[in-house]
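Complex shown without one protein chain; remaining protein chains in place.
Labels A and B are assigned to the chains in the order they are written; within every chain, residues are numbered from 1.
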Amino acid sequence: MELTDQEITTSREETKKILPQYPGRRGDLIPILQKVQEKLGYVPAPAMEEVAAYLGITPMDVYSVVTFYNQFRLSPPGKRQINVCMGTACHMRGGNIILDSWKRRLKIDVGQVTPDREFSLERVACVGCCTMAPVTVIDGEVHPKVTPTRVDGLLFSFGMKIEKEGGKH
Amino acid sequence: MSKENQAVSAAYAGLQQKAALVRQSRHEKPLLLVGTATCGLAAGAAAVLKTIKEELARQKVEATVLEAGCMGHCYAEPLVIVYKPGFPPILYGYVTEGIASRLVIDFLAGDDPCLEFALGALEENEFLPALSDFPRFGVEQKIILENCGLIDPENIMDYIAHDGYAGLARALQLEPAAVVAEIKASGLRGRGGAGFPTGRKWETCLGTPADEKYVICNADEGDPGAFMDRTIMESNPHLVLEGLIIAARAVGADRGYVYVRAEYPLAVKRLALAVEQARQCGLLGENILGGGFGFEVEVFQGSGAFVCGEETALIASIEGEPGIPRHRPPFPAAAGLYGRPTVIDNVKTLSFIPSIINRGADWFKSTGTPGSPGTAVFALAGKLVNTGLTEVPMGTTLNQVVYDVGSGIPKGKKFKAVQIGGPSGGCLPESALDMPIDFDSLSGAGAMMGSGGMVVLDEDDCMVEIARFFLDFTQKESCGKCTMCRLGTRQMLDILEDITRGRGRPEDIDLLLSLAEDIKAGSLCGLGKTAPNPVLSTIRYFRDEYEAHINEKRCPSLMCQELIAFYILPEKCERSCDACVGSCPVEAIYNNADRIKVIDQQKCVKCNSCVDACPPQYRAVIKLSPPELVAEREKENK
């Protein structure tokens, strides 16, 4: 993904503001990256370079960590982040059907963002709400006992127009 | 008594006095506790809380409203407990905003306790049945969960009023070796999964000389289907913290971490608050309670990697590296974080510590089995009437947990299996229901205690699919370092995918067994060594299901999407009803010439919506496997 000049400048500046809050040990790497993502919504390459320089490690070291952990995103998320739980209880109660419903309606795959950058879709391992399965977490709010109809209802409440277009699948 | 010990006693007595005052003032007015752990919030507890506050203001009723954690009755969330002078404390379940207003108007402003919404009273009384009259009460025994849901997790005084930090006060007055000896004598085994004796770990750490030592609470609860640790941290964070401080005192650590998943934001928030409050009360920092011992704790957020539950991977993660396990030995208790001796214990293990120190090793050993003393906490999920959290003595049978605590399988379905121990565990069949559960019996049966997730499966759940689900999980969560796990679990997953899609080969079952054995023996860390368990246990107990998929291309439980088709029985379809048509998200259902509904198999995405939508008096939509049966039926009907 190509960043605009504006995005490069912003990510460098925001990262530089965050760095002095930490003493600069290698052990600070993950808390720093979490803070950067909290601020920017993702961890762009210029931010990784700033962090590497601050901690005295190579950018590749930072990239290894960022690509290892599920939490970190390399590209900006959508305005609304939809996380579909795929834990055991959710799976056995049709979690994959719910994930399919989101994919079908948003017309994106897991890990992608809609072209208008409104929605991003992710799967999460388990949010520990197994008694409410299947659940979808949208912007941190847990929605319990989701059905394909409820997916439509939620999208409608977000102001998205749903065209029923059977036959394409 | 030494000077330090006197100081500790005096400082703790001061805290208790303060706590008693807080508690007393709280019960002068009616008190409402709303369960706002994640399960409660998901069920709508935030709206209930808001309604209660608004209605109290409207009715001009004086009452205290507090947010509590989870009592374990997650099936009935949102839960509200009302303490009103003159009445026993009453627990209400399935509370909606409407019921919340009625509780305020009828019960608090009036005097009608709205018993139609009550689940039970918290103590014996003359009005209504108490929770202790429930069949599950005879099975449960709460040590860790005792105060969960009954105290305010965001107020340290509430914890202290329930004897909180008394264990720490006692531990500070003992020699470190005496604390370790007590834990060793209790026979406590680590509740993170493998069941290693906690006292032995502490002893190694205490006996290894070093300039710095660490203690870490492993709260990276990543098993899908497990939520015990989350609930404990959200409902009683000080209990975990007290256990950690005692551990630090015992081994001589001056720094500690609570390693929590970032996916548990509420637990992170409540733990951070607990640390702050403990510091203000002199229970953390330099010279704790004046006893001369100093200790600091940091809450570290895990970044979403299941493998970080493995202790060497967790250490790598705190050190700022990818969470890749390291070869053991050396074990962390001898050389762990930054090469220093490090004790790493699970949330539940640490939660037992305060009461063991308080009540002694013999008291702890009086519960459970000789090899596995104490209680086990299980998260009950899946096809169960009463899902939620429970704590039972080790040695309780699965039968008691599933039927007495969980109230059995809903919708009259038949029990098939219970999945215990998540991705490292296995599926146990009906014949194992009478088995007493402890660390050793479970591993003998091909499962594993794991951290305590229990998912109940019924006749609609396919055992090959559940094995595939877990392998898909471990495969995604494998760190990728060692060959056996990175490629071995991938090979197993590919085979299982072929089987669930009807492309399995007869020799695949033997290949799975052979790979499983090698991956167990040859993997570097515990994740790889246990990854084959779900496959081994399902082949052991449900081989016939594998064979049906491979030989007949049929899913007996009608679950595997590529081996089933949806079909509407013409003789049962009520022509004038359009429920299924409206429910279909892809417009795959149409009317034939007789207005009977028919599914266009090309368009159908097998989402199950029409089965749910078809009114129960018709039950016209069925599933068929293999899918070719649909064409046969359609031909017959022509």
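Note that a contact is a pair of C-beta atoms (placed from the backbone, for glycine too) under 8 Å apart; a residue touches a chain by one contact, two chains touch by 3 or more.
What we mean here is this: contacts and distances are computed from a predicted model.
Trainee: Name the chain not shown, per its UniProt record: "acetolactate synthase", "Response regulatory domain-containing protein", "ABC transporter permease" or "Ferredoxin"?
Mentor: Per the UniProt record, that chain is "Ferredoxin".
Trainee: For the unseen chain, which displayed partners does it touch in the full complex?
Mentor: So, spelled out: the chain left out of view touches A, B.
Trainee: Which of these, B:A100, B:L515 or B:L563, touches the one chain of the complex that we don't see?
Mentor: B:L515
Trainee: Quick one: say which of B:L487, B:V611 or B:L629 touches the chain that got left out.
Mentor: In the complete complex, the chain left out is touched by residue B:L487.
Trainee: With respect to the chain omitted from the figure, which of B:R279, B:R326, B:R359 or B:K413 is a touching residue?
Mentor: Of the listed residues, the one touching the omitted chain is B:R326.
Trainee: By the contact criterion defined above, which parts of subunit B meet the unshown chain? Give residue numbers in ascending order.
Mentor: Given the touch definition above, subunit B has residues 305, 307, 322, 326-327, 475-484, 486-488, 490-491, 494-495, 511, 514-515, 518, 521-524 touching the missing chain.
Trainee: Mind listing the subunit A residues that contact the chain we can't see here?
Mentor: Looking at subunit A, the ones touching the missing chain are residues 45, 48, 58-61, 63-64, 67-68.
Here is the rule we go by: only the chains that are shown with their structure count from here on.
Trainee: In whole angstrom, what separates the CA-based centres of subunit A and subunit B?
Mentor: Roughly 24 Å separates the two chain centres.
Trainee: Residue numbers of subunit A touching subunit B in their complex, please.
Mentor: Going by the criterion above, the answer is residues 25-31, 33-34, 55, 64-65, 68-72, 86-89, 91-94, 97, 100-101, 104, 124-133, 135, 140, 142-144, 147-149, 152, 164-169.
Trainee: Taking the touch rule as given, give the residues of subunit B at its contact with subunit A in the complex, in rising order.
Mentor: Residues 38-39, 41-43, 74-75, 77, 221-227, 230-231, 262-265, 300-301, 303-306, 317-324, 379-383, 387-388, 419, 422, 453, 455, 457, 461, 466, 469-470, 473, 477, 479, 583-588, 603, 605-609, 612 of subunit B touch subunit A in their complex.
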